[in-house]
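This is the structure I want to talk about, given as structure tokens.
All protein chains but one are shown in place.
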Amino acid sequence: MDVQQLLNGLFVGSIYALFAIGFTLVFGVLDRLNLAHPAVFTVAAFVGIELVAVGGLSIWAALPVVFVVGGLLGLVIEQVAFRPLKGRADAHFAGLISSIALAGMFIALLQWRYGPDTKRFPAESFPETTYKVLGAQVTGVQVAILLITIVLAVGLHLLVGRTRLGRSMRATAENPTAARVVGVNVDRVSATTLAISSALGAVAGALFAMNVNSAQLGMGGAIELKGLAVIVVGGMASLPGALVGGLLLGLAEVFTVQYIGSSWRDLVAFGLLFLILVVRPQGLFGTRKVREV
Amino acid sequence: MPGDATLVFIAISGIFAFSFYAVLVAGQLSLGQAGFAAIAAFGSATLAPAPSQVGDVPALLIAVAIGMSMGVLASIVLGLPTMHLRGVFLAIATLGFAEAVRILIINMESLGGAQGMPVPKVVTPAIAWVFLLLVAYWFWRQGPSRYGRALAAIREDELAARAMGIDVGRHRLQVFVTSGALAGLYGVLWAYFVRLIAPEDFSFTTAIDGLVTAVVGGSTLFVGPILGSIFLTLVPDLQRAIGIDAGWIRPFLASLLLLLVILFLPGGLASLVPRRVRMPAVTGTDLGSEAAGLETRQHPADGEPVVRLRGLSKDYGGVHAVRGVDLEVTGGEILGLIGPNGAGKTTLVNMISGLVRGTSGTVEVLGIRPGRTAVHRVAAAGVSRTFQQSRLFPRLSALENTLVGSHVLTRPTFVRRMLWLPSARRDEQRALQHAARCLRRVGLADKAAVPAKALSYGDQRRLEIARALAADPSLLILDEPAAGMNHVEAAGLSDLIGALGRDGLTILLIEHNVAMVMRTCSRIVVLNFGEVIATGSPEEVAANSEVVEAYLGSAEPEGEPR
Partner (left out) sequence: MTGLTGPILTVEDLRVRYGRVEAVRGVSFDAAAGELVTLVGANGAGKSSIINAVSGLVRPRGGRILFEGRDITRTPAHRLVRSGLVQVPEGRQILATLTVEENLRLGAPRRAGIGEVYGRFPVLAERRRSPAGTLSGGEQQMLAIGRALVARPRLILLDEPSMGLAPRIVDEVFGVIGEIRSSGTTVVLVEQNARRALRAADHGYILASGEIVHSGPAAELLGDDRVVQAYLGVET
């Protein structure tokens, strides 16, 4: 086995993880699947490139901006796709559809602004330095991807576990009515949750664009399915599950390419997905919910 | 006039939308249709004879037969292991399947890989529209059939549907397979029209387009998918007509439209079509039609055991909801079950109707073992119930709700309706008259066409009773039917229950309105903390100090006030 491959799997996997963490956060707290998440990922990739290519920022300075842009998009998603459905009996289904619709509008607007072609960062954007790790070549960007993912995942973990906002989020996740009784502003928690989720998805998008140095309109669709697979495998609503699931998928894909063939790479996610759904529907880290009549 | 290509696209995307409609009518969200279509398209293109050998139409028909069979097979293979999944989990699993199919096809060199494979062009607008109309006909006939109503019931409230005797698992698999067959049909027609099929034709985006078409068109009336397809296919034409042809406009408009529809017009375009309200065509007098009634059940005779509970207990975590209850209900009895909040009454009746399985002890009802038997079989055996929180099918009319109630008594009509067999019409008439009688029995005859959600609270409670009565039950369980009723309404309800009892029905009445239970029941059982604390006639129970205390509490730990 090749250390280089292992590391490559870890880098890609951490992007999957970051994307999936945002995805699963909304599902966990709000019990909604936000299918506009991949569109935020895509928008962020294009915005990141524009900030560097036109705005003249360094790639490192662009990331915080992308984070904020993602957060703002999250607020838009909450206001347009989810808030109006409050109290509707079919809110689950309708929320899927309204977020798909909003995603379609985001992507159409990207197409209008940037056209259908692949965009790349300017040639001189990336630092030249490479590092040697156990005999493998690692670029500065790759190191940054791993570090940023770890920092954001740990940060979110602390936020959810230790802060007032985190407690409010967990309270809302468990029982929105009980949360309201003790004074939690559930509407604001919803908006904040979507903003954080989208900010993470946006950073994942920008990092992905850096990793492969390209952004395309279809990039969200490809990661959407993998992200869904990751959160089902990890256990819906489980943050550690999304992290582990993402890394696992990254590694599994790299090994598939190595030992089976590159065209089979994309099948790995769905193989894992099916296995888990049939064998352990609550996922690796999920708990089975018991519902009463 | 739209061109030939536009006409064909309207028809085949309409068919694809119907493959989503097929599952949406039963409240299921499955997104595997692109996968079924891909299997059918590549399968039929590979296996069917060339049009040059057997002629265009025969070749297409063979291809359609192959494609639809493959769609059916694929949906069974996918459906069996995934049918236990609900909501978004089913959507994700089926989506994953479709994507896996696409990747597999890309990897199969014999099918042309990512480049795809050429297929002769055979489909004309006429052919495409004939297929579309056949599919629409299917759903037109399905809608008001017994099968169609069962699907609507599952969509509205799966648990209540189960309690009305509908085998939810089988119905879900059936709609899944129907959806697979239609997706297969779409795949074949697509293949035989576009000349070159590629795996990319059956991607995630394709599935989303189909779903969007079905949702925009509406999933409550069979014209929905056609309306959706016409509308969405014509957007680019309209765009050209007004002179904007930027590539992003169509996806933007389609998405915006989808957003507006889901936020402001949840029933889709089809909900704009005025629906004719079908009143029950009750002919003849009540008694005259009784002969043609559906009641064929042999009810237990007076004194015969109907319910027998032995040491029945139910724990939730560490909470003992019901502990060691022994109880017998005999034929023709009206038994009252009372007790304070949280005494375990609802848990007990949930175990009797099979919705909840006891932790220990045995339940025997009408010769079967609820909890060990599927809920719909308990209903079929003659147990019918109402729910504490009304669980009507909110968007169905009062009459339709009652018709669903008679599910266990009636015979399937869908296939006979498609063939226009007169016997289907006769069966329907009988079912309608039976339902109308049940509505009249509870005093709702004039509200037959009103959707359940638009009824007043008292009427909703009465409708639940009518729906339960429609199953001609041997045991009727009423869970707090008088909750929220005023005194006059409660008195009327009490009279009704008394009359039903005189007809020989065995009734288990759970009520908080103790006065009403006292007036209605011959025997009363009192539960507190999950245990039976008293049994007896209304007078005995009312005089029991333990009962009074259970309700009002003692004022002081040491005893009575004053």
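Going in written order, the chains are labelled A and B, and every chain counts its residues from 1.
By our rule, a contact is a pair of C-beta atoms (placed from the backbone, for glycine too) under 8 Å apart; a residue touches a chain by one contact, two chains touch by 3 or more.
Remember, it's a predicted structure, so these values are computed and weren't measured experimentally.
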Hidden-chain contact residue, picked from the options A:79, A:129, A:185 or A:262: A:185
Chain not shown: contacting residue from B:257, B:455 or B:493: B:455
Footprint left on chain A by the chain that the document does not show: 164, 167-168, 170-171, 174-175, 177-186
Interface with the undisplayed chain - residues on chain B: 318-319, 340-342, 453-457, 460, 480, 483-484, 486-487, 512-516, 518, 529, 542, 548, 551-557, 561-562
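What we mean here is this: only the chains that are shown with their structure count from here on.
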Gap in Å, rounded to a whole number, between the CA centres of chain B and chain A: 35
Chain A residues touching chain B - in the complex, by the definition given at the top: 33, 80-81, 84-85, 88-90, 92-94, 96-98, 100-105, 107-109, 111-112, 116, 221, 224-225, 228-229, 232, 236, 263-264, 266-267, 269-271, 273-274, 277-278, 281, 292-293
Chain A-touching residues of chain B, taken from the complex the two chains share: 29, 81-82, 84-85, 87-89, 91-93, 95-97, 99-100, 103-104, 106-107, 159, 203-205, 208, 211-212, 215, 246-249, 251-252, 254-256, 258-259, 262-263, 266, 316, 350, 355-356, 394
